[in-house]
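Complex shown without one protein chain; remaining protein chains in place.
Then we have chain A:
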Amino acid sequence: MRLTQGAFSFLPDLTDEQIARQVQYCIDKGWSVNIEFTDDPHPRNTYWELWGQPMFDVPDAAGVMFELNECRKTYKGRHYIRLSAFDSTHTWESLRLSFITDRPDEEPGFALERQEVDGRAIRYTTRAYAANRPEGARY
């Protein structure tokens, strides 16, 4: 399966030039770009691991692309990596854009577990197949 979180998962995988242009768009808007990675892609796994802090003061996309490549050196092929842009504007103060840049070589997907409860109701649990293995050894 292909995990479709993030703004651009339905497009072909992005090239570095394309990623850099999206990063530049965020920087031009005054947003801080942040790199995160995880090997637990559950849709409700909000807190991916931080690769450093959001880059508040980089002048252009090159600094972000450097850090992205550093992150890839450790995690590429074994983890998802995403970029997120934070907007500190009053009444927003949250993310403005988030997209996946790198995926593990294989994405095994999710099991849907159904627990039959009262009446015909069912309690659903989504479980990532990858998360069956220990942290760090999932892909």
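Operating definition for what follows: a contact is a pair of C-beta atoms (placed from the backbone, for glycine too) under 8 Å apart; a residue touches a chain by one contact, two chains touch by 3 or more; residues count from 1.
Here is the rule we go by: contacts and distances are computed from a predicted model.
A.B. asks: Which one, "Xanthine dehydrogenase family protein molybdopterin-binding subunit", "3-oxoacyl-ACP reductase", "Ribulose bisphosphate carboxylase large chain" or "Glycolate oxidase subunit GlcE", is the UniProt name for the chain you do not see?
C.D. replies: Result for the unshown chain: "Ribulose bisphosphate carboxylase large chain".
A.B. asks: Can you work out which residue in A:Gly52, A:Gly77, A:Gly109 or A:Gly136 touches the chain that's missing from view?
C.D. replies: A:Gly109
A.B. asks: Please output the residues of chain A touching the missing chain, sorted low to high.
C.D. replies: These residues touch the chain not displayed: 1, 3-5, 7-12, 18, 21-22, 25, 41-44, 46, 84-85, 90-99, 109-112, 120-124, 126, 128.
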